[in-house]
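Here is subunit A:
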Amino acid sequence: MAQVYFSAGLRDLTGGVAQVDVQASNVRRLIAALDEMFPGIGERLSEASSVAIDGEILTDAEYESVPDQAEVHFLDILQGG
Partner candidate 1 sequence: MKYAAPSSVEEATSLLSSSPSAQVFAGATDVVPQIRGGRQAPEVLVDLKKIDQLVALTSDDKKWTVGAATPTVDLTENPGFSQEFPGISEAAGLIGSDQIQSRSSLGGNLCNGSPAADSVPAMMVNGTRALIAGPKGNRLVDVSEVVTGPGQTCLDSDEFIVEFEIDRAPSLTGDAYLRMIPRTEMDIAVVGAGARVTLGEDGTITAAALALGAVAPTVVRVTAAEEALIGTTADEDTLAVVAAAASEVCNPIDDKRGTIGYREQVAGVLAKRAVLIAMERAQQRNGNV
Partner candidate 2 sequence: MALTEENPGYKWVGTRPIRPDGLDKVTGKAQFGADLTLPGMLFGKVVRSPHAHARILSIDTSAAESMLGVKAVITGSDFPDLAANGAHASDIDVANNAIARDKVLYEGHVVAAVAATTRELAEAAAKAVEVSYEILPHVLTVDEAMADNAPLLHENMITKGVDPAPDQPSNVASRIVHERGDLEQGFGEADVVIEREFTTKPVHQGYIEPHAAVADANNDGRANIWCSSQGHFAMRAYTATVLGVSQGTLKVTAAEIGGGFGGKTVIYLEPLAVRLSQRSGRPVKLVMDRDEVFRATGPTSGTRIKVKMGISNGGELTAAEVWMAFEAGAYAGSPVGAAGMTVIAAYDIPHFLVEGYDVVCNKPRVAAYRAPGAPMAAFAVESVLDELARSIDMDPIEVRLANAAVEGTQASYGPKFPRIGFVETLEAIKEHPNYTAELGPNQGRGVAAGFWFNAGMNSSATVHVNENGTATVVTGSPDIGGSRQSMALMAAEELGIPYESIKPVVADTETVGFNDVTGGSRVTLATGAAVVDACRLVIEDLRARAAKTWDVEIDQVEWVDGQAQHVDGSQPPLSLNALAAKSGRTGGPISANASLNARGVGAGFSTQLCDVEVDPETGVTRVVRYLTAQDAGRAISPDYVEGQMQGGVVQGIGWGLNEEYIHDENGAMENPSFLDYRMPVASDLPMIECSIVEVPNPAHPYGVRGVGEVGIVPPMAALANAIKDATGVRLTDLPMTPIKVLEALNEQSD
């Protein structure tokens, strides 16, 4: 099971829930599973996010595998200069 954390900005879609445990082999499946739990969150997560898996921040990470016990955070896409 991966531990997924929701930032404050996402909690309007999770009804205030800040953390859930989810089983999924990769990020895409993780988002799909989350969307079943919290309808509508899938679009938001796919659209605007980078993902941090065990502290490593990744972009375009849909097919990234999600290790068991991994800590997963969804972040806004960042722009550098």
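Going forward, a contact is a pair of C-beta atoms (placed from the backbone, for glycine too) under 8 Å apart; a residue touches a chain by one contact, two chains touch by 3 or more; residues count from 1.
If you want to know what made the cut, all candidates are chains of the complex that A comes from, given by their letters.
On a predicted model such as this, the values are computed, not experimentally measured, just so you know.
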### Message
All of these sit in the same complex as subunit A, but only one touches it there. Which of 1 or 2 is it?
### Response
2
### Query
In the complex formed with candidate 2, which residues of subunit A make contact?
5, 7-9, 12, 52, 54-60, 71, 73-76, 78-81
